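For reference, the structure is listed below as structure tokens.
All protein chains but one are shown in place.
Right, chain A next:
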Amino acid sequence: MTTTSSPAPTTTSTLDLAGVSRWYGNVVAVNDVSMSLGPGVTGLLGPNGAGKTTLLHMMAGFLAPSRGQVTLDGLPTWRNPEVYRRLGLVSEREAVHSFLTAHEFVLATAKLHKLPDPQAAARRAIAMVELEGAQDRRIGTYSKGMRQRARVAASLVHDPQVLLLDEPFNGMDPRQRLHMMELLHSLGDAGRTILFSSHILEEVEQVSGTVQVMVAGRLAASGDFRTIRRLMTNRPHVFAIRSTDDRALAVALMAEPSVTGVELGRDGLTVRAGDYGAFTRVLPKVALARGVRVRQLLPEDESLESVFSYLVEA
């Protein structure tokens, strides 16, 4: 499978949120969120009801913040249609003009953007999502995943520097999902600012190392999820270790202050360490001193799932 990459943007864009809150009556949907999104792919992660969609709508200029400001390259996104020259949105709602073909739909979008060559732009965008074969069929006849791709093509037709996607993998089959992931990667690598929301950890883990984690309307964590995990010093880090002498290594490790627990099993050791850095520095020294060869060292809870569950439980 190939991914048709788009040309790299001549400039990059930054989306900034400064103290953004949004409430509906007494319900606070988004609470004092500040972040700055630059080039690359960022995952907006959170359980249902965390405020992801509300946040995306404010970023896209479809909702006024109750407090704070959302700006794209210094310009407010609210009540400012000019930002759509640089910004594309794929909303969660599956609304598409079902009476149009994908080609008509994407071409109409190109014309609405007043692009100099709308036909060429439409062709390029449709090729990016691999929808050429079905582009002359009415969108109403499409599967959920194909409709989603048509919407992505329309949002990419003006080659935006910033692309916001709300649950973009919904309804896609594994092949389409993989293709979409490749597309987002290539867009991010080309210097575009890509933010996609998801409540499915695997999706975020596969597409992006950088996450913004929303929990109950607040930004619970921000950055590379592996780094976030290492900063959670109150949670022991779990490592799976295999060595030439697991029992001897277990005894030696128990004497180390950075180790809080050791479990000896058939398949090796499970070590809990309070301090990630200290443990990874001390392990080779201990093994060397005892003449034990470490065959395998795997951090067991550095997955996004672990980080996420810790944050949600906190």
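By definition in this document, contacts are C-beta pairs under 8 Å (C-beta built on N, C-alpha and C of every residue); 3 or more make two chains touch, one makes a residue touch a chain; residues count from 1.
Here is the rule we use: contacts and distances are computed from a predicted model.
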> Under which of the names "ABC-2 type transport system permease protein", "NADH-quinone oxidoreductase subunit H", "ATP-binding cassette domain-containing protein" or "Ferredoxin--NADP reductase" is the non-displayed chain listed in UniProt?
Replying inline: "ABC-2 type transport system permease protein"
>> For the chain left out of this view, which of A:Arg93, A:Arg175, A:Arg247 or A:Arg295 touches it?
In response: A:Arg93
>> I need the residue numbers on chain A that touch the omitted chain, in ascending order.
In response: 24, 27, 29, 48-49, 51-54, 57, 60, 62-64, 79, 81-85, 87-89, 91-97, 99-100, 105, 108-109, 111-114, 151, 154-155
